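Removed: one protein chain of the complex. Kept in place: all other protein chains.
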Amino acid sequence: MTADVSKLLSLDNPVFKAYLFYSTILGLKILSVVFLIGRQRFTKKIFISPEDLRGKSAKVKTDDPDVERPRRAHQNDLENIPVFFMIALAYVLTDPSPWLAINLFRAYTVARIAHTFVYAVVVIPQPARGLSWAVGYGVTWFMGLMCIKAFY
Amino acid sequence: MTADVSKLLSLDNPVFKAYLFYSTILGLKILSVVFLIGRQRFTKKIFISPEDLRGKSAKVKTDDPDVERPRRAHQNDLENIPVFFMIALAYVLTDPSPWLAINLFRAYTVARIAHTFVYAVVVIPQPARGLSWAVGYGVTWFMGLMCIKAFY
Partner (left out) sequence: MTADVSKLLSLDNPVFKAYLFYSTILGLKILSVVFLIGRQRFTKKIFISPEDLRGKSAKVKTDDPDVERPRRAHQNDLENIPVFFMIALAYVLTDPSPWLAINLFRAYTVARIAHTFVYAVVVIPQPARGLSWAVGYGVTWFMGLMCIKAFY
């Protein structure tokens, strides 16, 4: 491999620029799930720590289904997206086909947003959540295997 | 955008150096929360897995408030800091004002350390935790929006 990393890690490389763009979207997407959780907490007055309680009807509870649902979506993001940040960056350095790489990043981002949507905004029966999860999972595995091959 | 990434990703760029410094502090800060959790576990003899038990009074429990408090601080770090790692790196590549960027990294780091402190070292009533969380959250959103604008 003789690829010049300084050419790959350049804003003239559309793959790297797409990586930065979609990773930022994914980062802000993780942060946004907090609004879904907060909406449930304030509607149902269910909080995570005793110092958060205000008013008599507020209580601490960790098993309310409406609060736990967006929290599970959040947790699933944490299980998947930081791995994407790392592997997709390594993948940029394998000098992939721009068309393929940019579409993989795009598919990943759309799939993760869809995952949150069907999990915690409008609950859609399976296999909606399973499929959206699987697209992101498959994309990450594919990129990871390409990296193993390139950097072994 | 004509910024030269090899100049931005250089140790001569004070913004990149500050990114590396504060991100390392934040990484070690996540690891340090383990001491807060461990202190509670060994004081109260409450463990997470049956193979950890030693002595008759030790038990497995997942709802002890003194153990769960630092665990929630830890979890909040995981929800926020890996996103900072990604977005702040992308932000370095937008070639921001060094003064602004370095102070954002500094504010983020101080806010996250304060968050853990008021959550799990000395419990201070709200809005202490809410505010420290909001500073970090706001900084990440601000940097993220700058990245979207730069890399769109």
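Brief remarks on what is shown
The letters A and B name the chains in turn, as written, and every chain counts its residues from 1.
As a working rule, contacts are C-beta pairs under 8 Å (C-beta built on N, C-alpha and C of every residue); 3 or more make two chains touch, one makes a residue touch a chain.
Since the model is a prediction, treat every value here as computed from it, not as a measurement.
The missing chain, though absent from the display, is touched by one residue of B:P82, B:P96 or B:G144; that residue is B:P82.
Set against the missing chain, the residues A:R39, A:R54 or A:R72 yield one that touches it, A:R72. Interface residues of chain A facing the missing partner chain: 1, 3-6, 9, 63, 65, 69, 72, 78-80, 82-83, 85-87, 90, 93, 119, 123, 125-126, 129, 137, 140-141, 144-145, 147-148, 151-152.
Residues touching the missing chain, restricted to chain B, are 6, 9-11, 16-17, 20-21, 23-28, 30-31, 34, 48-52, 54, 62, 74, 78, 81-82, 85 (touch as defined at the top).
In the analysis below, only the chains that are shown with their structure count from here on.
Chain B is reached from chain A by a rotation of 120°, derived from superposing Cα atoms (nearest 5).
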